[in-house]
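Of the protein chains in this complex, all but one are displayed in their positions.
Naming follows writing order (A and B), and every chain is counted from residue 1.
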Amino acid sequence: MHPAPSVILFTTLSGLGFGLLFFLGLGQPAATGTVAFVFYLIAYALAVGGLLASTFHLGRPERAWRAFTQWKTSWLSREGICAVAALLVMGLYALGAVFLDSHWTLLGWLGAALSLATVFTTSMIYTQLKTVPRWNTALTPVMFLSFSIAGGALLAGAETLAPWLLTLAGAVQLAYWAKGDGALAASGTDLATATGLGSRGTVRAFEPPHTGSNYLLREFVHVVGRKHAQKLRVIAFALGFVLPLLMILAPVHGFVLKHVLAALAVLSHMAGIAVSRWLFFAQAEHVVGLYYGKR
Amino acid sequence: MEGGQMTELPNSTDRKMGLVIDLDTCVGCHACVISCKGWNTENYGAPLSDQDPYGADPSGTFLNRVHSYEVQPAPCESQPDPAAQLIHFPKSCLHCEDAPCVTVCPTGASYKRTEDGIVLVNEDHCIGCGLCAWACPYGARELDLAAGVMKKCTLCVDRIYNENLPEEDRIPSCVRTCPAGARHFGDLGDPDSDVSKLVAERGGIDLMPEMGTKPVNKYLPPRPKDQIEAQAAPLAPLLKPVAEDAGGFMGWLDKALDKLPGGTN
Partner (left out) sequence: MTHHQPTLDTSPKVSDEIRRTTCYMCACRCGINVHMKDGKVAYIEGNRDHPVNKGVLCAKGSAGIMQVNAPSRLRAPLKRVGPRGSGKFREISWDEAISTAVGWLNELHETAPQKLAFFTGRDQSQSFTSFWAQNFGTPNYAAHGGFCSVNMATAGIYTMGGAFWEFGQPDWEHTKLFMLFGVAEDHDSNPIKMGIGKIKKRGARVIGVNPIRTGYNAVADDWVGITPGTDGLFILSLIHVLMKAGKIDLDYLSRYTNAPVLVNGSDGPQKGLFLRDENGKMLVIDRNTGQPTPFDQPGVRPDLTATFDKDGVTHRPVFHQMAERYLSADYAPEAVADRCGIPASRIRAIAAELARVAFDEAFELDVEWTDFRGEKHSKMTGRPVSMHAMRGVSAHANGFQTCRALHVLQILLGTVEVPGGFRFKPPYPKPIEAHPTPHGDRRPGRPLEGPHLGFPRGPEDLLLDEDGTAQRIDKAFTWENPMSAHGLMHMVISNAYAGDPYKIDTLFMYMANMSWNSSMNTKGVMEMLSARNDDGGYMIPRIIYSDAYSSEMVAYADLVLPDTTYLERHDCISLLDRPICEADAAADAIRWPVIEPDRDVRGFQSVLIELANRMSLPGFTNADGTPKWKDYADYIVNHERKPGIGPLAGFRGRDGTQEGRGEVNPDQLNRYIENGGFYVAHIPEGADYYKPWNTAYQDWAVGMGIYDSPQPYLFQLYVEPMRKFQLAAEGHGERQPPEHLRQRIRHTMDPLPIWYETDQQGNEGFTVNALTQRPMAMYHSWGTQNAWLRQLHGRNPLYVPTKLMREHGLKDGDWARVSSPHGEITVPVMEMAALNENTVWTWNAIGKRKGAWALEPDAPEATKGFLLNHLIHELLPPKGDGLRWANSDPITGQAAWFDLKVRIEKTTPPDDPQESKPAFAAQESPVGTGPKELKWKVGK
């Protein structure tokens, strides 16, 4: 798939934002007043910023409101509804925390649940696609959720949980790559089934239907070199998991140093997740590429 | 109610209108591609636009494209050194019964018609998110860059019932124009229809059946090729020489001429 910056930005930022909201909803940290305001500002900036970014790839963004109507079948529609619900509920909850110095626990739990649900619905947009075997696995929501929660924990300053969650997310990432690399081959879809000509012999794409480009080639056919991908995976893993872990586990003392390291850990994690997401899209082999001989 | 439709698939459709494409006959001329482009630029919804049409990177929206594939048969006893075959392969929306492009649509713009099973995009409701194209394994949908909405084969829904057209022309433009007659249109839900019979006779197939999309459109596989040597073996007696040289040939000829109408025998 074409790794569109808007979609990478969206999934990276909103994943983090809703991860943070999840923790905030659970009362972690149980901040109030200005501190709470800063946390919620960060969470909303990430979540809303991500959602806004996602509209950049729409052909007709002015009609985006229509996307709330199809919750019965469409994960994209469900995502929109969940996101709005999560933002509204957590907004109320934030009002309590920032201005009324109170944490309405039940509301927080609801908001936390909705936040996670949002991340889950986002992941299901990709998971549901049989056309992308790499995504069409239960590991996809596991990955989105584990990344979101780990990032949220990092942002929320959940010192005890964060290392465990980062470790878990890192493990999921490794499993995801390992499984994904064989997904297309394992799916049973190839040029033989795509053309129905497999029983006659070995099928090879000859002349393309057009010598120029088109929407399908631009959107679905993105080929990443193997070496390049490996390099990016190392970078993503180091930035996303290894470095943040080292930084938050570093035996340092002193408020400033600790917070500087924590901030660096967050930035490193975000960068790592962004790279991971780039790979998530760029390496997602859509079966339509078979028709063009590009798989 | 306007805006109230759901991208749920209908439980069943009254008819299953679709195309049957004969890979044995398609010569790969692209007539269907351009006829489709012409009709659908002028008709249903936004025109099919072209970007950089006279420049370095021309590209545009097409609803039907013709691929080509080479097939190398495995050697066997009757064909120890089989020649590669070339197969032209037109591809457009297959109007699937379980159309994943419809259910993923967040706005209800994509839908499958109950009366004939045609999968359509209501362009007024489309936000151009592209998810339906992601969900389609066949590459049947293309986002039009000028209009910002998703375009796809309409099975010429604005032709097949069009009372402003003569009855014989109420078929998709690609079918009407196909010079080789490699495209057939009809109700694949009716086992007695011409297209259903054709599919039964020729062993019509689905593309990517494992995707579970249940395509309505079917493809007729090419007939076996390059069989002449195997088939001609029983014909060898036909070529038994009547003579070995010109002299002997003349002798045979003289007798043969007598056997002609008006001959002496």
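Criterion: a residue touches a chain if its C-beta (ideal position, glycine included) is under 8 Å from a C-beta of that chain, and two chains touch if they have at least 3 such contacts.
Owing to the predicted nature of the structure, the values given are computational and were not obtained by experimental measurement.
> For the full complex, which residue in A:His57, A:Arg78, A:Lys130 or A:His210 touches the chain that was left out?
Of the listed residues, the one touching the omitted chain is A:His210.
> Which one touches the absent chain: B:Tyr111, B:Tyr138, B:Phe185 or B:Tyr219?
B:Tyr111
> Contact with the hidden chain only, please: which chain A residues?
204, 206, 209-212
> Please identify, in ascending order, the residues of chain B that touch the omitted chain?
1-2, 4-6, 8, 10-11, 24-31, 33-35, 37-39, 41-43, 46-47, 49-60, 62, 68, 70, 72, 83-88, 111, 113-114, 120, 122, 146-147, 157-158, 160-165, 168-169, 173, 176-182, 222-223, 225-229, 231-232, 235-236, 238-243, 245-246, 249-250, 252-254, 256-257, 260-263
Convention: only the chains that are shown with their structure count from here on.
> With centres defined as the mean C-alpha position, give me the chain A-chain B separation in Å.
39
> Can you name the residues of chain A that touch chain B in the complex?
Contact set of chain A toward chain B: 1, 57-61, 63-64, 66-70, 72-77, 80, 125, 128-132, 187-189, 191, 193-197, 200-210, 212-216, 219-220, 286-288, 291-292.
> Along chain B, where are the residues that touch chain A in the complex?
Within the complex, chain B touches chain A at residues 3, 6-8, 23, 33, 57-62, 65-74, 82, 85-87, 89, 91, 100, 102-109, 125-131, 133-139, 142-145, 147-150, 205-212, 219, 221-222.
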